[in-house]
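Note that one protein chain is taken out, while the other chains of the complex remain in position.
Our next item is subunit A:
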Amino acid sequence: MDSQENTDNNWLFEITPKNKFFSLNLKEVWQYRDLLLLFVKRDVVTVYKQTVLGPLWYLIQPLFTSITFTIIFNNLAGISTGTVPPFLFNLVGITVWNYFTACLTGTSNTFGANAGIFGKVYFPRLIVPISIVISNLIKFGIQFLIFIAFYIYYYAQGAAISLNAAAALFPLLIVLMGVLGLGMGMFISSLVTKYRDFTYLISFGVQLLMYLSAVMYPMALIKEKIPSYGWLVQYNPLAYVIETARYMLLNVGQISVFGLLYTFTVTVIVFLVGVLIFNKTEKSFIDTV
């Protein structure tokens, strides 16, 4: 009677030429949650293996970038950061920006860097970009610690800094940033499988984008100094995130409700488009990569 149960429609799954138009396949991702955690662990643990300073490298990088920025942009170019110490100002911008770029560049190389594994074994491909965003979140957490340390230091020195009540929403802001990086990264990773041009675009595009993202200057400044190009920054959702991060943590600049709504909308759209294209690519990328 066994064959009675196994009628033709009683299949566990089917392998077909195309994926459904839009499927996050979260159920499958959940089944592979252990793999997700192991990937995160691998990414965090192995990066600085066989280095003397180990995880200290996580701290050195933003620290020295902030020092350099402070010397160049504040001391040399004379960008004013108001009452806030320029070093702290830059440190917030850089830490948040670093998280975004790490997510973007990490995920944008998903297919390229994992072609070996992807070519041999199946697991939900989405695991890889998600694991990159999470492991970078851990790195961000470590880097955020030095911000806290310097915050306390400057506070003890009597600098005019204070947290804004909105700082409670800071984690949400970081999630927003991560999702935006993930969405853009997935989008680009899918294009890279066929058109390598995007690899080059991203490596220098990210650098240029930093200058348009209000990392080392307040958003108000660009409107004031070069109003004709101000729109470039104003239409950049990342600029709002960084400006808002500084508003929350240092209480400088202004929060723009419109800007945040705009950023949120862009993030949602980019993420959805990213997932869509990623889904379309993952089935047969191995033939073109």
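By our rule, contacts are C-beta pairs under 8 Å (C-beta built on N, C-alpha and C of every residue); 3 or more make two chains touch, one makes a residue touch a chain; residues count from 1.
To be clear about the criterion, contacts and distances are computed from a predicted model.
Asks: Given the options "Cytochrome c-type biogenesis protein CcmE", "Glutamyl-tRNA(Gln) amidotransferase subunit A", "Lipopolysaccharide transport system ATP-binding protein" or "histidine kinase", say which is the protein name UniProt records for the missing chain.
Replies: "Lipopolysaccharide transport system ATP-binding protein"
Asks: Out of A:Leu26, A:Leu56, A:Ala77 or A:Ile117, which is the one that touches the chain we can't see?
Replies: The missing chain is touched by A:Ile117.
Asks: In the complete assembly, which of A:Leu35, A:Leu201 or A:Val273 touches the absent chain?
Replies: Answer from the full complex: A:Leu35 touches the omitted chain.
Asks: For the chain not shown, which residue from A:Asn10, A:Gln157 or A:Ser228 touches it across the whole complex?
Replies: Touching the chain that is not displayed is residue A:Asn10.
Asks: In the full complex, which bits of subunit A touch the chain not displayed? Write them out.
Replies: Within subunit A, the residues touching the omitted chain are 2-3, 6, 10-18, 32, 34-35, 37-39, 42, 45-46, 49-50, 116-123, 194-195, 283-284, 286-288.
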